[in-house]
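All protein chains but one are shown in place.
And then chain A:
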Amino acid sequence: MALEVSHVVGGYSQIPVLKDISFDVRDGELVGLIGLNGAGKSTTINHVIGLLTPHKGTITLNGVTIDQDSQAYKQQIAYIPETPVLYQELTLREHLEMTMMAYDLDQEQAWKTAHELLKIFRLDNKLDWFPANFSKGMKQKVMIVCAFLTQAKLYIIDEPFLGLDPLAVNDLLNLIEQRKKTGASILMSTHVLDTAQRYCDRFVLLHDGQVKTEGTLSELQAALPEAGESLNDIYLSMTKVDRA
């Protein structure tokens, strides 16, 4: 059990956005976090990466909570934000180097991985560029390269498919597949449901700060038999229940 979120109540202020949320992500598993705008996906992610502290409940990552040992906890996580954020004063090369330093990676080994990743995302000739010169998609690729540079146990990817070109989306999915084989887990939030349906092992459907349903596609289909076949149909029916 890599990540275990249990009975988390939390949010940005005293008013909770998340109302008693529980789910888990197992080793070597890609879990899709699905929900409408404002359903609580980003809030959940912010709790998992430790930017927010839960009011109630616990988040455990391979047996460690952030309060027990924040370094050991953070060491296991790599995060790709929805909107890329970079240090304006650092070049691409320096971002990579900084990531290696922060995660205490072996420089030689890490640079080897880095060059492979840079090649995949066609950034290998832009090592001395500043973030200001990158387009949004390129910045997102920089985030991906930095995240996959670390040998994290849990990758948290917030809406990766918007803004990336189709080639990069494909490369990212390959990378995810590759890391899953080595036992890493991935928690990914997205609105691109048909891609999610094809690649995710399990789904957590968030609605209004609560976990509506959770499970593999066939489990979801069994739970909501009248909803339809695809993830898209299930998702739509789930939101309709609430609207009615």
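Throughout what follows, a contact is a pair of C-beta atoms (placed from the backbone, for glycine too) under 8 Å apart; a residue touches a chain by one contact, two chains touch by 3 or more; residues count from 1.
In this text, contacts and distances are computed from a predicted model.
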| item | value |
| --- | --- |
| Name of the absent chain as recorded in UniProt (options "Glycine cleavage system H protein", "Heptaprenyl diphosphate synthase component 1", "ABC transporter permease" or "Thiol-disulfide isomerase/thioredoxin") | "ABC transporter permease" |
| Hidden partner chain, touching residue among A:E4, A:D27 or A:E97 | A:E97 |
| Touching the absent chain when the full complex is considered, from A:L51, A:L167 or A:A223 | A:L51 |
| Hidden partner chain, residues of chain A it touches | 49-51, 70-75, 77, 79, 81, 85-90, 94, 97-98, 100-104, 107, 130, 132 |
